[in-house]
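One structure is given below, encoded as structure tokens.
Every protein chain but one is kept in place in this view of the complex.
The letters A, B and C name the chains in turn, as written, and every chain counts its residues from 1.
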């Protein structure tokens, strides 16, 4: 096995959790890389959907934006944005949604809106975009992010999208019928919600990562699974596929005017 | 002027009331003939819309159904039926809607649902189709029908679509912002609503029609305008256009399998 | 995953006694072959949804398979009334028929709401109209910003939808072209969807990106039935058989003639007859 970066491990661990039967609502960045690595390795029939309206897309390079031409050109069909949010997302046709976070709490609630007070923000972040409804309409949610104390926080500054709320059956109490956050994949570890409390629990550590490293980059007291494992390392195929994809992407997006 | 039938006069009188700027929601039968005669004579730029989703259609023959292939093939674009009713009709983009009636009252209210009691009908008619919302969403409504005592009635058996209700400002009192029935064109006469009471009033009689003929075929006491006119007779162009259209239509629809 | 099946299998697996079913098509692409297979299999106590219950619903009603129809316009398009449906409503022959009646706008919105996963559709509709008084499924909500009273109707969520389309590819993705009606909506609103198609092609390469395509994971079963919309039509394949609609007016006017016609043209044949019916159209 060649060497690999924490970011590569994160992307590949996320890719492995995807299957041929999934219909994924893909975000830009790590989710997009993970979904396309899955499609190019073990899940060739996975359906990828980007919120710009492209359904069943098969890009050969990763999009820089959620609506790159490549997504439309390789899609089965492209629908309007209102249709995307009404028929496909709200209609309950998406099995899996990916979300990122500026702040995440132990119950999978997410903030991408503001740091500080909403009306007097220290940092005005981009906002929720599709996230508030992705979080509740997709069959389940995977979250990818790099660990940092300012990212994995005890309490969010703003609740952009709902995860498991205060934990337990909070989703059900709000009438939400979908599973919510089912997996958190970071650069250090893979986390799953506890079946009862719904608190994210570390189930596997990436190669070379210690419990202390996970705790040092997390703002809450971390729970580790009794059966803590090591995340299987990337295979040659997985790593090669990811790196090829990124090389093609750099070539395509690199220079001004396609140079 | 060659001779012409009452039906031809009705169609041509309706065609004349249409203009280049109209966006018409067209029904099958006389409205379809009238709209296409207008398009082929004085209003070449009129926009014709059929509820099957065809926008800006220019059929060379009259459709037998509201969704004939000819309508789609000659249209500017064809949209889904939900879009047709949401964006185009409810969206207030249609300036003029045509309605027919099994029963009509003096205020332009229409029944196409049942004769007799709704739950124990003597005759079960087809029902409203698009009419209930055409009647309130189009800028104004033209009605075409052949006069008969059982058709122009004192009181409807069922209120399929709303005209001027009990007359006066009844539409406004219900919050309806469109004009409603603005013209009734029959095989005998042209009627307009009284500006105040909204009761249909005969404003012109077709050639050879007497007041008595109008009254004998109407179930309520007819009001005639103080300035009653004779409907201008069909011109050569109008009549020729209508008859050519009908000839082409018969040829196209006549036999089984296009023979 | 989509199954490629015979029409007999597709109907047997997806349509059950007592189901709420929608055989949709707005003049164009009406799934006649699928409806005839349902008749041959003798399904009972169906609730049928359709904007324009035309000849196929007249036939199913005439065969006594239907207990309830949810609809907005019950006519033989361009011809006249539906005589078997009238006989059921007016004379309870061959059985009584419950009706739930809407406007086209409400029906189209109800399909749209079903496809959108909503419990109800909200529209500006039925103002001053009589159906509100006879259909308890027409209610209202107040706009929380303007106070305007808007109509609300329940979303359509049929157990099963049947549509006819031009093409499927080998994966089971379905292409619909021309007057697309409410077909995308009814498939997405339904728990199960069966699509009969004119043609099965290898793939959809080279299609314009914005066409009406239903991905294979929205469809349970794809069945190859050339001519399967006859006497309705399939844009790009064959024209509407207007004479057959005129003929139906006569056939359906007489109970005995109807029974005889169904025996000859539906019960005694299979879906393979449809290809021949559209030759020359």
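We adopt the following convention: a contact is a pair of C-beta atoms (placed from the backbone, for glycine too) under 8 Å apart; a residue touches a chain by one contact, two chains touch by 3 or more.
Given the structure is predicted, the values throughout are model-derived calculations rather than measurements.
With touch as defined up top, name the shown chains that contact the chain not shown.
A, B, C
Per the definition of touch given earlier, which of C:1, C:92, C:141 or C:269 contacts the omitted chain?
Touching the chain that is not displayed is residue C:141.
Which residue, B:32, B:47 or B:217, contacts the hidden chain when the whole complex is considered?
B:47
With the missing chain put back, one of A:8, A:22 or A:68 would touch it. Which one?
A:68
Give the residue, chosen from C:18, C:42, C:96 or C:119, that touches the chain omitted from the document.
C:119
Please identify, in ascending order, the residues of chain A that touch the omitted chain?
Answer for chain A: residues 28, 51-54, 63-69, 71-73, 78-82, 84-86, 89-90, 113, 118-119, 121-133, 135-137, 158-162, 165, 170-171, 174-176, 253, 255-258 touch the chain left out.
Across the whole complex, list the residues on chain B that are touched by the chain not included here.
21, 23, 47, 55-56, 72-73, 75-79, 86-87, 90-93, 137
Using the document's contact rule, name the residues of chain C that touch the chain not shown here.
117-120, 122-124, 137, 139-146, 148, 150, 152, 154, 177-178, 180, 208-212, 235
Keep in mind that, in the parts below, only the chains that are shown with their structure count from here on.
With chains as vertices and touches as edges, which is it: line, ring, star, complete or other?
Line.
Nearest whole angstrom, what separates the Cα centre of chain A from the Cα centre of chain C?
Centre separation, chain A to chain C: 40 Å.
Centroid of chain A to centroid of chain B, CA atoms only: how many Å?
For chain A versus chain B, the centre distance works out to 57 Å.
For chain C, write out the residues touching at least two other chains, lowest number first.
112, 184-185, 212
Residues of chain B touching 2+ other chains?
none
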